[in-house]
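With one protein chain held back, the other chains of the complex are shown just where they sit.
Right, chain A next:
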Amino acid sequence: MFYSIKELVEQAQDYPSVAALMVATEAENTGRSESAIRSLMARNLDVMAESITKGIAGVKSVTGLTGGDAKRLDQYLGDGTSYLGPIALAAVRNAVAVNEVNAQMGLICATPTAGSAGVVAGTLMAVREPFHLTREQQVDYLFTAGAFGLVIANNAGIAGAEGGCQAEVGSASAMASATLVQARGGDAEMAAQAAAISIANLMGLVCDPVAGLVEVPCVKRNAMGAAQALTSADMALAGMKSVIPPDEVIAAMDAVGKQMPSAFRETAEGGLAATPTGRRIQRRIFGD
């Protein structure tokens, strides 16, 4: 088992990839066979793909607050006039799709949480065709993301109620950027740098859901988390490094989460939730 990013990078030297280290570690910890572990992950992959397909087709949330934007983005992507390139915009669209399905109480795969489930799935489904990722490579993508996520979860946290949105979309974006680096042949150290840059970029992000619902701003924050993951992955692949080492960045995120007032930790008492419109929406949905 690896307890820090430093240990993760060191231990990965003995394996072909971070994904292989993660599968071996999971087998050791649980006593399950590697093939059983891989097929469990393949089911998660299928659920992710299905949630994106469903979201792009167009959904509406139980409250009507969100839904239909993945479909809009899909049409806009088809126009070919966007600032973002087709891969980045597809990742953004996919991330929106997953979280719209989540808000509709549809089936999703929490990665690392439901509210941040669009980031890893969204980037994966955007890069798998352009970069010809095989099904096994797609499953590996999730193991690599999970390896980095485990270290972040154990040294900081992944619950918005504990650490704000930085712990959710921030962690998801770090996981996605690290695995994006490995998917293009970057080594474990470069992947670690991408994760560190991602967390640093999203440090302090508050969890301020309007009416306490995982809808506003969660759906669009996932889009941002996906785009940010691609940005940090490209920075790391270009050879850029985080000045602050990855484990120190994670410790800083943990400290920031602990210093964060409870109004910004999924209580619907601060940020966008506390705006006049946010309050009005809350009253409309739940009464006084």
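Note that in this section a residue touches a chain if its C-beta (ideal position, glycine included) is under 8 Å from a C-beta of that chain, and two chains touch if they have at least 3 such contacts; residues count from 1.
The definition used in the following text is that contacts and distances are computed from a predicted model.
Look at the chain that isn't drawn here: its UniProt entry, checked against "Spermidine/putrescine import ATP-binding protein PotA", "L-serine deaminase", "Peptide ABC transporter permease" or "Phosphoribosylformylglycinamidine synthase subunit PurQ", names it "L-serine deaminase". Touching the chain that is not shown, out of A:A12, A:L73, A:A88 or A:V101: A:V101 (per the contact rule at the top). Screening A:I158, A:A178, A:A229 or A:V256 against the full complex identifies A:I158 as the residue touching the chain left out. In the complete complex, the residue from A:K71, A:R128, A:R221 or A:R265 that touches the missing chain is A:R265. Among A:L73, A:C165, A:A194 or A:V214, only A:V214 touches the chain that is left out of the view. Of the candidate positions A:I52, A:L73, A:V96 or A:A147, contact with the unshown chain belongs to A:A147. On the side of chain A, touch with the chain left out of the figure occurs at residues 1, 3, 22, 25-26, 29-31, 37, 40-41, 43-44, 47, 101-115, 117, 120, 142-143, 145-147, 149-150, 153-154, 157-162, 167, 175, 209, 211-215, 262, 265-269, 285-286.
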